[in-house]
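Okay, here's the structure, questions in a sec.
One protein chain omitted, others in place.
Each chain carries a letter (A and B) given by its place in the written order, and its residues are counted from 1.
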Amino acid sequence: MSGLAVFLGAALGFAAVRFKVQEDPIVEQIDAILPQTQCGQCGFPGCKPYATAIANGDAEINQCPPGGEDGIHKLAELLGVEFKPLNAEHGEPKPKSVAVIDETTCIGCTLCIQACPVDAILGAAKQMHTIIAQECTGCELCIAPCPVDCISMVPIAEDVATWKWKYPVVKLKVA
Amino acid sequence: MTRQLYEFNGGVHPEEHKHASTSRPIGIAPLPRILIVSLRQHIGQPAKPIVAVGEQVLKGQMIGQAEGYVSVAVHAPTSGTVTAIAGHAAAHPSGLTDLCITIAPDGADRWIEHSALDYRNMDPSHLRNQLRDLGIAGLGGAVFPSFIKLNPGATQKVPTLVLNGGECEPWITCDDMLMRERAAEILAGAAVMRYMLHSDEVLVGIEDNKPEAIAAMQAAASQCDFPVEVVTVPTLYPGGGAKQLIKTLTGKEVPSGGRSTDVGVATFNVGTAYALHRAVNHGEPLISRIVTVTGNVHRPQNFEVLIGTPLAELVRLTGATRDDTSGYVMGGPMMGFDLISTDVPMVKATNCILVKSLALFPPPPPAMPCIRCTRCAQACPADLQPQELYWFARAKNFGKTQEYHLFDCIECGCCSYVCPSHIPLVQYYRYAKSEIWAKEKDKKAADLARERHEFRQLRIEREQQERAAKLALKASAKLAEASPESPDDAANAAKKAAIQAALERAKEKKEGVTPRNIENLPPEKLQEIAEIEARRAKIRAMAKDAVEK
């Protein structure tokens, strides 16, 4: 009996060493669901910190407006918790937008460049800045620092390449 | 012919309605009043405009050049003046606008200088680039750039070349008429394909409802200096689908997500072969194609149409618009899509303009619940279980749709065609597909953002460390200098003073800087600028406060 106990203990100990999980995968999994806007609307300085906070139980799953209801559903499913509607304190979901710099107004102060979490703004001191539209996440973090209010958010218009087939509207009608 | 044929599963027999448009020969459409050339006529990246508004262009002149690998050029269909490069209603199910080059024809129809390609003495990759620059893309519907398909790849050889003359969709007859009237030219194009792909055999698959085309192709094949087998295949929609035709002719299945060349087969529409012949043997870019205009029109007919011809001008060739016309479809009744505007220009993919009336194409009765009768599964040529896909697509359970091989669906419409509950099944699949694509795009964007964000964090950290290290170095240096009177001290002090002075200057300059472009502005603008300046000063003060606190 004791021999068995020793053996099992050894086996468990071995397994613990052999199959050690390197990093808390749950943070990665949560981070994979978050939209990576890095906007900080959740109250954390980025998506990864928010993911860590959720994993540690320090944050609710409903604090991410860009992720929307869809994202909350996915988080709820991943974590096995109840769905909660988006917490309005953290903002409302908005249509996907990109920041656009009005280049005639820009004074080249670089403040927006420092604010951009994904380095999607090109420019140097006293030179006009411009936004790399493909890399802009629409986080709006560049708007507040701009001293001349030359940045505006422009919703991404649907074009032939991004157009989506609509969900069929099927009504049961009296024939 | 003794060739063994194979069967694909499923398929349907819709009413053909092909005789309507085969009683007249191919007509040459007159020069339209205006031509609108879309830059997105092929799969892949749209072409990049290389002309300017107001520029004179010649017939066949490249006006949009291929951008990226999967792309081909577009050309001026006639000589004239570029009047606009702007968004225009596109031949697309969305009905959205897309970038087009509008040309006002000068009526002279003057060709740019062009000549046949000496393809046998050309470097293969140079030849392929030429074909890209001549705008050759598949005319069967997918409009995939042909130069990519004409690359034999690592094996240096594609043993079987299939010309697709199946044309299984009801109403459409453009390939049928092309084969009847221009069989020799089609095979001249096939000769080039055969040369480029080093093919051993050339098969022409034609459905048995086109005896005239079969006869014409057989006659042309007997004149050929290489063996061509014209194979009659049973009429069964969608037997003209590339995957289905390959299965019928060779028994092979194109692997899911793969290309037909993976099983040693290259398939081209007969129209593509014709276009290739014009390009290689005459040096002409792809600026026209055969389009069937049929349905609710007085004189259904096939026309050789300049690409860019507006829909309304084309339909007018078949007589006055009938009163009960309820819409226009590009393509056939099984896979086509509604055109929302009559300004939509013909593109390389336009094989047919089907004019609808409620009598010919009555709206479907209201949908009933799915009763899982599996008629759709029996009709599906891809061996899918459409009823399951429908179930998951309707529930927006996209993961499951992919598990049930949604992306093997070719959207042929057989399932919707047979559904006794009249459920728009294909529309559910199109919806699910585009949602999945959009999600994948979002995911890619998110991954990129994450990567860039993490890189930025790393960079900031590194900069901080460097700064800290520098400061530490400076501090220790200062400590070392503090006790003895060093000879460097004076120099140091001078340097510091210089830096200080520079800083002062910079500050002065910064504060004193006045943009030069505000002279000659109206007072309201100046007022606005003053307001902005005031706001800026306030923000600066606030920022300063924050720092000091």
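Methods note: a contact is a pair of C-beta atoms (placed from the backbone, for glycine too) under 8 Å apart; a residue touches a chain by one contact, two chains touch by 3 or more.
The rule we apply is simple: contacts and distances are computed from a predicted model.
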- Note on the structure: Name check vs UniProt for the chain missing from the figure, options "Formate dehydrogenase subunit gamma", "Amino acid ABC transporter permease", "Putative DNA-binding domain-containing protein" or "Ion-translocating oxidoreductase complex subunit D", returns "Ion-translocating oxidoreductase complex subunit D"
- Which residue from B:117, B:419, B:432 or B:446 sits in contact with the chain not drawn here? B:419
- Message: For a quick check of understanding: of B:243, B:433 or B:452, which residue touches the chain that isn't displayed?
- Response: B:243
- Message: Just checking the interface: what residues of chain B touch the absent partner chain?
- Response: 8-9, 12, 14-15, 93, 170, 243, 247, 253-258, 329, 331-338, 356, 361, 363-366, 368-375, 377-378, 381-385, 387-388, 404-405, 408, 413, 416-422, 424, 426-427, 430
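As a working rule, only the chains that are shown with their structure count from here on.
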- Task: Provide the C-alpha centroid distance between chain A and chain B, rounded to the nearest whole angstrom.
- Result: 31
- Task: Note which residues of chain A are touching chain B in the complex, please.
- Result: 31, 34-38, 46-48, 105, 107, 117-120, 134-135, 137, 147-149, 158-168, 170-173, 175
- Listed in rising order, the residues of chain B that touch chain A in the complex are 40, 90, 92-94, 96, 98, 365-368, 396, 423-424, 427-428, 430-431, 433-435, 438, 441-442, 445-450, 452-457, 515, 532, 535-536, 539-540
